[in-house]
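A single protein chain has been removed from this complex, and every other one stays in its place.
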Amino acid sequence: MIGPETSSKGQSQVSTAGGRSEQAEAAPDLSVLGERQGRGHSIDVKDLNAYYGQQHAVKALTMTFVANEVTAIIGPSGSGKSTVVRCINRMHEEIPGARADGSVTLDEIDVYDPGVDLTAVRRMIGMVFQKPNPFPTMSIFDNVAAGLRLTGTKSDNLRERVHRALRAVGLWGEVKNRLNEPGIGLSGGQQQRLCIARTVAVEPEVILMDEPCSALDPIATLKVEELIDELKARYTIIIVTHNMQQAARVANTTAFMLDGELIEHRATNDVFTNPTDERTERYVTGKFG
Amino acid sequence: MSALSLPETSARRRRTDKVMRATLLVATLVALIPLLLIIYYLLKEGLGSINANFFTQDPTGSYFGSVGGVRSAILGSLEMVLVATVISVPIGIGVALYLTEYGKDSRFADVVRYFVDVMTGVPSIVFGLFIFITLVLAHVGGNFTAWKASVALALLMLPIIIRSAEVVLLLVPSSLREAALALGAPRWRVISKVVLPTALPGLITGSLLAIARAMGETAPLLFTVAGATGLTFSLSQQMNALPLQIYNDILSPRAAVISQAWAAGLTLVALVLILNLIARAFSRRSRLA
Partner (left out) sequence: MEASATPVGGGRSVLERSSLSRLPDRVLKWGLISLAVLILALIVYFFIRLIGESGSTFSTFGLSFIFGNDWDVSRNIYHGAPLVVGTLITSGIALVLGVPVAVATALYITELCPRRLRAPLSMLVDLLAAVPSVVYGLWGVFFLAPKLLGAEKWFANTFSFIPWIGGGASTATPTNYFIASLVLAIMILPIVSAISREVLATVPQEHKEAALALGATRWEMIRMAILPYARPGIVGGAMLGLGRALGETIAVVLLIGDAPVIGKHLFSQGYSLAAVIANEFGEATGIHRSALFAAGLVLFVLTLLVNIVARAYVARGTRGHRDAGGTAGAVMVAADEGPIQ
């Protein structure tokens, strides 16, 4: 557990070690990112199979992640939920011996099409990981700028976009005076929001989140959930979580997976109060997990 | 439906990626070229001189007539390294035992460890100088003698053995030690009956690698045994050794001697390789990580 975030009173001085005392926070404000071009995009998964060597981790999965909504995937450990998400931006195959087949369509583009540009896909579909992973040798600024620098975004434009991303995730107030300090000097919750800012800076269409709060304390978790609520207006969000209360808090629809299969996928409320499948009912009532 | 198009990854980036990956591959191949060339030339120039005489005669050192063989060199190398092994392996493993069994929290052990670490970086010529100063100059038991060379080689082997032994001993699970201690066994018994047998393959590996290293060393020999061409088994006399023989032969004006030097080099490399292979076989048999 990373230490709790505290807000100090008034204009106290910014500390460098551990980032414990901060200035008054700002709420996430996505409007700084400017007018949204066009409407959001959905992800259609058809017949997705994923393997780790011989192990069949995801079995013929078909589901749709609706644009501009938050879809949660819940299920016990080993159900394949993280694997599904990692298949969407084709990170799954980075693991030695892992492979997948099927189709994952972002609007009209199947990311598993052999001719598709992998790095472009990953730019369109961003990912936030379970353990916050800012680049340890980079400053806060450089972390957010990392993705932008890849495409040659230059000085003024770069600075502009980094600041906007930080404002968008509500981190600006806490870091604006120490952009040059190491990213890993922040608290856990701040690091995670930094990673989200890094993802948002490259303007993806979809954001995948693999248990983004499981390494954070409750206060930091709430902050991130508040951010997710703001983000869905602009992006399509898919969040894997083992925390059912979290799914209930943030997700429009929830999918329950078990042993690599999709058991049911409906409006969150329905999944928790009136599940159609007996296995879903057993899971959400805590009979196993 | 506003169709989505992927942001294209610029041709420049793709080209850089291809070029750099190719560069890394080429560099790896370049690194292997010298190895291939050395092996090739050793075989090409040396195989011709390998015959029965090569192993059964001593170098004649004369300017005409037969060049003889390298028997005294091979046997001398084997004997001197053997003596060095007998000296350095028990001491080395002993010091490693001290560091792992008794020295976990001791400042003194830290100092020893640090010094041993530093010792591994000392050039072999310096070890030769050391023995020259302390034993040869002082005329301890003769001038240049084989046993002094063994001592110099032992000094060289010592840090290697200590450090590799320490790594291996640390891999012995403490649960094994604790189980034995809990049964009431005194420390020395735990070491002799539990720790050492478990670590044995790894210890052998480390020792064999140190031996292989010692076999190839020339500089320490220059100052301690100075090489003679005649066959002797007496440690209190000057003895020949393969590296010494080769070193002296390089400066010879006779082509036949040079050929023999290649053959001797081939023999030496073969010996070192065999030792390395045996070491590897032992490390495979180790039940530790």
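So that you can tell them apart, the chains are marked A and B in the order they are listed, and the count of residues begins at 1 in each.
The working rule: contacts are C-beta pairs under 8 Å (C-beta built on N, C-alpha and C of every residue); 3 or more make two chains touch, one makes a residue touch a chain.
Since this is a predicted model, take the numbers as computed values, not measurements.
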* Structure fact -> Answer key for A:Gly40, A:Gly80 or A:Gly126 versus the chain not shown reads A:Gly126
* Structure fact -> Among listed residues B:Val111, B:Val140, B:Leu176 or B:Ala256, the absent chain is touched only by B:Val111
* Asked: Which of B:Pro34, B:Gly65 or B:Pro253 sits in contact with the chain that's absent?
  -> B:Pro34
* Structure fact -> Where B:Val70, B:Val172, B:Leu222 or B:Leu235 are the choices, the one touching the absent chain is B:Leu222
* Structure fact -> Had the left-out chain been drawn, it would touch subunit B at residues 9, 13-14, 16-17, 20-21, 23-25, 27-28, 30-32, 34-35, 37-38, 41-42, 45, 91, 94-95, 97-99, 101-103, 108-109, 111-112, 115-126, 129-130, 133-134, 137, 155, 158-160, 163-164, 166-167, 170, 186-188, 191, 205-206, 209, 212-213, 215-219, 222-223, 243, 246-247, 250, 258, 261-262, 265, 268-269, 272-273, 276-277, 279-280, 283
* Touch list for subunit A against the chain that is not drawn -> 89, 91, 94, 96, 119-123, 126-127, 129, 131, 133-138, 146-147, 150, 184, 195, 198-199, 202
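Assume only the chains that are shown with their structure count from here on.
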* Structure fact -> Rounded to the nearest Å, the gap between Cα centres of subunit A and subunit B is 52
* Of all residues in subunit B, those that touch subunit A in their complex -> 1-4, 6-10, 13
* Structure fact -> The subunit A residues in contact with subunit B across the complex are 38-39, 41, 106-109, 116-117, 119-121, 123-124, 150-152, 205
